[in-house]
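Structure in structure tokens, see below.
A single protein chain has been omitted; all remaining protein chains appear in their positions.
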Amino acid sequence: MSDVHVQLLDLACGAFLLTGVLILWRSELAKIVTLFALQGVALAALIAVLGAHEGSAELLAVAAGIGALRAGVLPSLLRRALAASGERRETKPIVNVAASLVAAAVLALLAYAVCQPVIRLAPTPATQAAPAAMTVIFLGFFVLATRRRALSQVVGFLLIDNGITAMAFLTAGGLSPVVEIGVSLDVLLAVLVLQVLTTRMRAAFGGTDLDELRELRD
Amino acid sequence: MNLLFPGALALCALASLLAALPPARMRSALAGTVLAGAGATALAAGVAAMTGRTWSAWLPDLLPLAGVRLELDALGGLFTAVTGGVTAAAAIYSIGYARHAPRTAQILVPLFAAALLLVPAAASVSTFLLLWELMAIASLLLVLADHRARPAVRSAGVWYAVLTHLGLVAILGGLAAFAAAAGGESFAELRRADVNEATAIGVFLATFAGFASKAGIVPLHVWLPRAHPEAPSHVSALMSAAMVNMGIYGIVRVGLDLLGGGPRWWWLVVLAAGALSALHGILQAAVASDLKRLLGHSTTENMGLVLIGVGAAGFFEASGERALAALALAAALLHVINHSAFKTLLFLAAGSVLHGTGTRDLDALGGLRERMPVTTAVFALGALCASALPPGNAFVSEWLMLQSLIRSLPDGGVSAAVVMPLAVAAVALTAGLSAATFVKALGTGFLARPRSAEAERAHEAPPSMLAGMALAGAACAALALGPTLVLPGVADVTGQVLPGRGPATDGAYLRAAASSLSPVLIAAALAVTAAALLAVLRALAMRRARRAARLWDCGAGPMTARMEYTATSFAEPLQRVFDDVLAPESDVEVTHVKESAYLVDRVRFQAAVPDRIEHRLYAPAIALADRLGRASRGLANGSVHRYVGYGFAAFAVTLIVLAVTG
Partner (left out) sequence: MIGAAAQVVLIGVGSPFLVGLMRQVRARLEGRAGAGIAQPMRDLRKLLRKEPIAPHGTGWPFRAAPLVLAATALVVAAVGPFATTDSPLDPAADLFAVTALLALGTVALALGGLDTGTAFGGMGASREMTVMALVEPTILLAAFALSIRVGSTNLGQIAASVAEDPLSVISPVSLLAAVALIIVTMAETGRIPVDNPSTHLELTMIHEAMVLEYAGPDLALIEWASAMRLTVLLGLFAGLFTPWGITLALPLALAVFAVKVAVLGALLAAAEVFMAKLRLFRVPELLAGSFLLALLAVAASFFLERA
């Protein structure tokens, strides 16, 4: 890989990671959706850099598709859900923001540690950026585990998916386009289902605080 | 033959006699002077041992079976020298401070000092354990010195007695297993022995737990902030500046020297314990409002920092980076020396405050700057040193420690890459919080206006106490400005301790690192700049004398001392920031006027920051022990016959077991 490619790849990974971290940081739901869209752009850029390096038109097409879905379609769906819900902020997350950020720092180091075997297999610049993708997966789980609003949950889920996609492209040169398209459609479907669920929840409880679901247990 | 060390011990014995025999009014002066001489001699003996003139003795008849084996080598010499220095300052101070102390306490102080001097010189397991216990008992009795005056002392004594003996059990078990596996009990034999891995792990973990409890390492620290403040202040200084060091000595001696290093995970455990202690200690200190308790928590913090260095040294050693290991260990040992210097100073100053005002509650102090100018000045020096700011001495050792942690990275492997940044962050947060803590201690305790009648009546300490503090202060200043005076000695010690003992060129890295920072230069630059500024300002703007003026009171009339910020209010933002970690408890009780529920008659507010580890870990353990004790009461119904019967049964069972298995 040429120096320019490596540097661009690193930058894309940095942006990918940074948007993930910022999602954890901000509490306005609208900002979170914007950041998620930006992360989609970073992911697309990442794949595009890989594609440009390999000179593969297929990868470039996949990059365009992923960009359109993750930076365009999904955020606009989320925005619509947000407008309908009337909720503005992630109030009172289970772990407060400062502690979440410190936890994220530890998660990043953990991701670095667990990715070492993968990197040792094929130490290319692309695999060496794998910990960034791993960190985003961890952050997605963390958001799922600690945030209350349904929209944050969806974003957490999507973060995991973004992370997995990035991981796949960084370590294995990507899945075949068919699989990738199939997975992306699954994600789209899941988001639609979650949106329906959110609407139902709001109709039943008047809010989307997931802790309210506990009442269903009895 | 180096006769300084036995001389120091003899002087300690003499001091003890002088505290017992002469008439009461001369005791403290005589014993204090002689003990100071003993301290100075021990300092010289330690330095001599560090420079290669070691001392050893073999007294086969003193102890049955094993005999007493003593050897003061370079590592032991360093700790003996530190103890000697602390003893000298504390002894001079005690001339004035302990004038009215009970005779037992005065007799015990020199014995305690002697035990502290001897522990690093022990060269066999039995000798070491004996001296260790002597040190523990002497300090325990000294903690209990004031038990008639304050009931809190008794509870502190119980905590200390239990934990120090649990620690002793752990050390005893570990070292006994080590000696059994090695087939000999002198340290020389242990060093040569080749024990199998499982034994080595057991020995290391057991002794680490025991030594950590002496050094006040989390989670075995609970006795420290209780016992250290309750002892008389010169004893607090000896405990906090010399006795805790013995825990570090034990870890270095057993882990690095006798066991010869070990796998990396041992040292990661040490490093993690150190980082946890540093953060826990300084957080507790930041919210403490009892001056001596604050200093006790700060001891936990500093021992934690030292352990970070020791852990890093062991880690680098196990990774094969000898030069870095030497750097980290030297930083840790230098921090031991620095901590002893400033902690002696701070505890002695706290003793003066207690002597001059009768209180050590920071919320009730203040205004000591005018009433106790010398004490305030030396406390300020100690606070500067303790908060790791230039030109203080702790800055140098923490700087070295950070250098060693940072340089590890390029090829340290995964665990280094994960652990070292976190360790750097822990050291940095500790440094920041310690600055806040000591600004609080100095700013609310000594500056501003007195917050209580006791503080209003404060008076300066007598000359002997001031002299003791001045000695400790001079040591701080010397260490701060001239770390290069002690660093070569420390480098030699690290060269001898680290397994594989290479040639003395190991210190080269250290010297290179040390020469890239010049504390003298920083201090001089600051002093020159400040003086130049003052001169320019005098010439330009301050030709007129300062005019006295009122403080800004929002136009509401003169402010009272009750409106000042107290230590508790100073720490409130920090307490809020670390709310999740500290879990403070507060309680508001509002009493309404009888006639109306809307008018408030009185508001009572109570807040406390309990030690969370103690809460979560020790309370259940104590409850369990309590339950077991109650359950076993059925065995003891008061009948003497029954008790004799138990003894007989145990005796018979033992014999049967021996007969069957033998």
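For the reader, a short list of remarks on this structure follows.
As written, the chain order gives the labels A and B, with residue 1 at the start of each chain.
In this text, a contact is a pair of C-beta atoms (placed from the backbone, for glycine too) under 8 Å apart; a residue touches a chain by one contact, two chains touch by 3 or more.
Note that the structure is a prediction, hence the values are computed from the model and not measured.
In the complete assembly, the contact with the undisplayed chain comes from B:573, out of B:573, B:620 or B:645. Taking the complete complex into account, A:129 is the one of A:38, A:129 or A:201 that touches the chain left out.
Contact with the omitted chain, checked across A:84, A:98 or A:145, is made by A:98.
With the whole complex as reference, residues 366-367, 369-370, 380, 387-390, 395, 399, 402-403, 406-407, 409-410, 417, 421, 424-425, 427-429, 431-433, 435-436, 439-440, 442-444, 447-449, 515-518, 521-522, 525-526, 529-530, 533-534, 537, 540-542, 544-553, 559, 561, 563-566, 569-574, 576-577 of subunit B touch the missing chain. Subunit A meets the missing chain through residues 1, 6-7, 10-11, 13-14, 17-18, 21, 25, 96-99, 101-102, 104-105, 108-109, 112, 115, 119, 124-125, 128-132.
Just so it is clear, only the chains that are shown with their structure count from here on.
In this assembly, the C-alpha centroid of subunit A lies 48 Å from the C-alpha centroid of subunit B. Subunit A makes touch with subunit B in their complex at residues 96, 98-99, 106, 109-110, 112-113, 116.
Put simply, subunit B touches subunit A in their complex at residues 414-415, 417-418, 421-422, 577, 580.
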